[in-house]
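Here the complex is missing a single protein chain, while all its other protein chains stay put.
Letters A and B mark the chains as written, and numbering starts fresh at 1 in each.
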Amino acid sequence: MSYIDIQNLNFAYHPKRPILKNVSLLVDKGQWIAILGHNGSGKSTLAKTMVGLLDPDSGTIVIDGITLSGETVYEIRKKIGIVFQNPDNQFVGVTVRDDIAFGMENLGFPQAEMLKKIDFYAEKVGMKAYLDKEPAELSGGQKQRVAIAGILAMQMDVIIFDEATSMLDPTARKELMDYIRQLHNEGLTIIMITHDIEEALWADRLVIVKNGEIFRQGSREELLKEPDMFIEAGLELPVELQISNALKKRNLLSVEMEEHLWESSLKK
Amino acid sequence: MKNVVIGQYIPGNSFFYHIDPRTKIIAVVILMVATFLLETIWQVLAGFGIALILIVAGRVPIRKIIKGLKPLYILLLFTLVFQVAFNRVGTIVLDSTMMISPYSILLMIVATVIWRLLASYKKFSLLLFISYLIGLYFIMKDLAFSPIWTSWQLTIYDQGLIMSGFVIIRLLIIITLSTVLTLTTKPTELTQGLESLLRPLKVIGLNSEDFALIISISLRYIPTILDEANKIMNAQASRGADFAEGRLKDKVVQVISLLVPMFIIAFKRSEELADAMESRDFVPGKPRTRIHDLKFNYRDLVTAVITVLCLTGSILVKVL
Partner (left out) sequence: MGIQFKEVSFQYPSWGKQMFEAIKNVSLTINDKDEFIALVGETGSGKSTLAQHMNALIFPTSGTVEIFGISVTAKRDKKIKYNTLRQRVGLVFQFPEYQLFEETVEKDIMFGPKNFKVPEEKAREMAKKALNMVGLSDKYLTRNPFNLSGGEKKRVSIAGILAMDPDILILDEPTSGLDPVGKNMLMRLFQEIQEKTGKTIVIITHDMDLVYEYTNRVLVLSNGILEYDGTPNHLFHRDDISKWHLDYPTTITVLKSIKDKFHYDIDIYQKNVDDAVNTIAKAVQL
């Protein structure tokens, strides 16, 4: 059975403008899936419904066997964490230490345990030296890492990254992506929401969303065989694959060249 | 905007830093009450003396306290002038005839020019100002030669001086008390202290935990908001908004161009922050554990004892 099972989800703020149309999705434990779509495709809305921040108009969401509802939402929130796009607007604590503690305090963890966990997870995300610093002294990338530490400290198995890199500069973005890969290697289930195809290619599976519907989904190997599909979905291929595609159209693409360009695009 | 210091907290290690914030808050309140019970200038001077002893003993940086008093110089000066001018009780201390003539006006203008020229040396500005006033006094008293246009009597009674001294020193004590409080207590500790003290108010429906959370989140965002205000002003200034000058009508639009983005950003922030808090299992009203604990120690006892002694002293002095 899949860890996350979403069936026929529909959501709209105004009845005439639906944001999610009949979305169904399965996520296995330990998987890294990327939900990829143009701006306004409904991807962030999907993320918010998964943690119960938005109520779908119809459809079901089942996480680890529990069906999401008004009563079970608190249970669900102990299993899935979400890192948002704006590093500043999710930092609650007055210091790094306080922010990592926030979630645990909400769950009623005993003090001694919290203090131990804070040290452990701060170290894990590389922020141990900053425990007493205030958010005004941190960069965007550092704040995101603190958010991750707070979520890990609550022993969550699934982390959703909702465009978590889009407000970061390229260096911080690379660092965060590396860290997400590390988390995945340690067994965490990762759901990454992005409009950047280069980031999405790191994932095991891609789910392409267009206008509120799931357009295509599959492994990156499968999907990259249909480059025109990406363009239809309002996305742009990485440069290597644009070159590959163009050469193919002119019948000048050798097998080695194709492989080489393919590998280059995934190497990052 | 860049010179605002939030909270005035300066890290340190002396006695005052390790007292439980609840004790400090209550002590400060009680001591302020005790100060207002005092009636004569000698009592108030004694009170000030005690305060000074405590500050020196507690190794609180006096310089910071003096800095905290700076914005109030004008208020203190006003009190002095007010009392001196209108208090006609007691024995006469100074009785001089102040005369104004064309010559004295000329001299006063010269004195003013000299003062303004020297005023760029900011270090002695207060001293300079006082010398200026003394200079004006002597010009009007002794250096006016005929023809004399008008004259007025400057009479200073001793009670006027004494009363102004009383009010000023009492004010100084109050400010010193509150400055010591904010200097030695982190804003988060203050919030936690208040939260703990206000817990009994749950009976009338005020949840002090939520209240404390609101305060600590607001504190956390102050630097962020200041930074944004700066960025917004820069963006609008780049479009020609001149925040320094302009007629009133223009100024209104400038202010709106600053406030509207600030509010919009603030609303967006509240929504996103609420989402983030909820996703991390926050439920308003549900009891939460804390990583910070407030614990009493011997220092609190010492503080309590001293506070009670001071209060008793004030009451006794009033009653006897």
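The rule is short, and it goes like this: contacts are C-beta pairs under 8 Å (C-beta built on N, C-alpha and C of every residue); 3 or more make two chains touch, one makes a residue touch a chain.
Model, not experiment: these values are computed from the prediction.
Colleague: Relative to the complete complex, which of the depicted chains are touched by the chain excluded from display?
Modeller: A, B
Colleague: With the full complex in mind, choose from B:158, B:228 or B:272 the residue touching the hidden chain.
Modeller: Here the residue in touch with the unshown chain is B:228.
Colleague: Check the options A:26, A:136 or A:229 and report the residue that touches the missing chain.
Modeller: Of the candidates A:26, A:136 or A:229, A:136 is in touch with the missing chain.
Colleague: Based on the whole complex, identify which of A:77, A:145 or A:195 touches the chain you can't see.
Modeller: Answer from the full complex: A:195 touches the omitted chain.
Colleague: Can you list where chain B touches the absent chain?
Modeller: The list for chain B reads 2-3, 5-6, 223, 228, 231-232, 234-242, 253, 256-257, 260-261, 264-265, 268.
Colleague: Please give every residue of chain A in contact with the chain that is not shown.
Modeller: 38-40, 134, 136-137, 139, 166-167, 169-172, 195, 234-236, 238-240, 242-243, 246-247, 250, 252, 254, 256-257, 260-261, 264
Going forward, only the chains that are shown with their structure count from here on.
Colleague: So what's the Cα centroid distance for chain A and chain B, whole Å?
Modeller: Distance between chain centres: 49 Å.
Colleague: Over in the complex, which chain B residues touch chain A? Could you list them?
Modeller: So the residues of chain B touching chain A come out as 187-188, 216-217, 219-220, 223-224, 227, 268-269, 272-273, 275-283, 286-291, 293.
Colleague: Please output the residues of chain A touching chain B within their complex, sorted ascending.
Modeller: Touching chain B from chain A are residues 48, 51, 53, 74, 77-78, 81-82, 84, 86, 88-94, 97-98, 101-111, 114-115, 118, 134-136, 147, 150-151, 154.
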